[in-house]
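With one protein chain held back, the other chains of the complex are shown just where they sit.
Up next, subunit A:
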Amino acid sequence: MHRTVPSLPLAPSVKVKLINAGFQVASDLIDMRPLQLCKEAGISQEEAVEVLQMLRDDGQPHQQRAATESLTALDLLHQEQALGSIVTFCSALDDALGGGVPVGKTTEICGSPGVGKTQLCMQLAVDVQIPVCFGGLGGKALYIDTEGSFLVQRVADMAEAAVQHCTLLAEDTEQRQALEELTVEKILSNIFLVRCHDYVELLAEVYLLPDFLSEHPEVRLVVIDSIAFPFRHDFEDLSQRTRLLNGLAQQLIQLATQHSVAVVLTNQMTTRVSNGQSKLVPALGESWGHAATQRLILHWEGLRRLASLYKSPSQMEATIQYQITVQGFRDAPDEPRPTPATSAVSSPSGNHSKHPRMEDRS
């Protein structure tokens, strides 16, 4: 109620007229009638109605909401556990991430070329569809492809391997029933695909995402592969690029929380020369490092592929090894695993997504 008129989200011309008529604070306006406001401020009748409606929406429910909607951390804990996470089928990575890629947050995957970013994204698009009775989310996926690396033969292979894996794990009738509906065709048709050719198409798509997610509430995963490619070569004005990327990051975080989806972004690496040495760092600049909630960096070490959890509000930094097999994204073979290879991914009884956070993670 103490909000000043210049800070209201109105058209600039309207604001100027209101200020000239002597209205300084929102509380001056709140009791006015439209015709009265129209005459005093010299604005049109429609504009007056718009001003008053905006104030009404802004004022009352805001205060009411503020009073009733303070969440306790315990409520949040229940919410976070209910949201769940998406397994990656690499149990070492799932452990490091605390169960998998979390729903309701943005995760960024950076990496050198050929290390497996697109493979991981395709694997997640398949894994999000694992039925609830197997410990998955039973949701759909939206894959925004800006590079053209989404080759459907590979996704079909991964889907086939996932179905076979679930078949091996099926124990009771509910699981067997769910398995009958889980076919490669169904998995492929639940992955929505959008191909963006430049940054304008990508921005346009993100503006339309809230409507899309409202129309398709079963979508639990949004992948943007990659967010770096369209932004790396079309910009002379780097500050404009930073502004656009920040806006994009904000919109994606909003989407993740409001629609309960996991947002996964892929980033590339760039060479930075400092003190005569060149290093590989994530692309898109320093300020982009703050954009995602979690950051995973995939890199080569000789012949091995490693994943490092670089930034996370809830998990420790960790580096694990993984490999890409015919079936998809999996654990590396020389990890000392006491369980045999067929049950390398945890069965529902020991599923990490049901692992309560309150227990000690060691």
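Throughout what follows, a contact is a pair of C-beta atoms (placed from the backbone, for glycine too) under 8 Å apart; a residue touches a chain by one contact, two chains touch by 3 or more; residues count from 1.
The rule is simple: contacts and distances are computed from a predicted model.
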item	value
Per UniProt record, name of the chain withheld from view ["Origin recognition complex subunit 3", "DNA repair protein RAD51 homolog 2", "mannose-1-phosphate guanylyltransferase" or "Small ribosomal subunit protein mS39"]	"DNA repair protein RAD51 homolog 2"
Candidate in contact with the missing chain, chosen from A:Lys39, A:His78 or A:Arg195	A:Arg195
Touching residue (missing chain; options A:Leu10, A:Leu124 or A:Val222)	A:Leu10
Residues belonging to subunit A that touch the chain removed from view	9-14, 50, 54, 112-115, 118-119, 125, 142-143, 147-156, 185, 188-198, 200-201, 203-205, 207-208, 211-212, 228-230, 232-234, 240, 243-244, 247, 268-271, 280, 300, 302-305, 323-326, 333
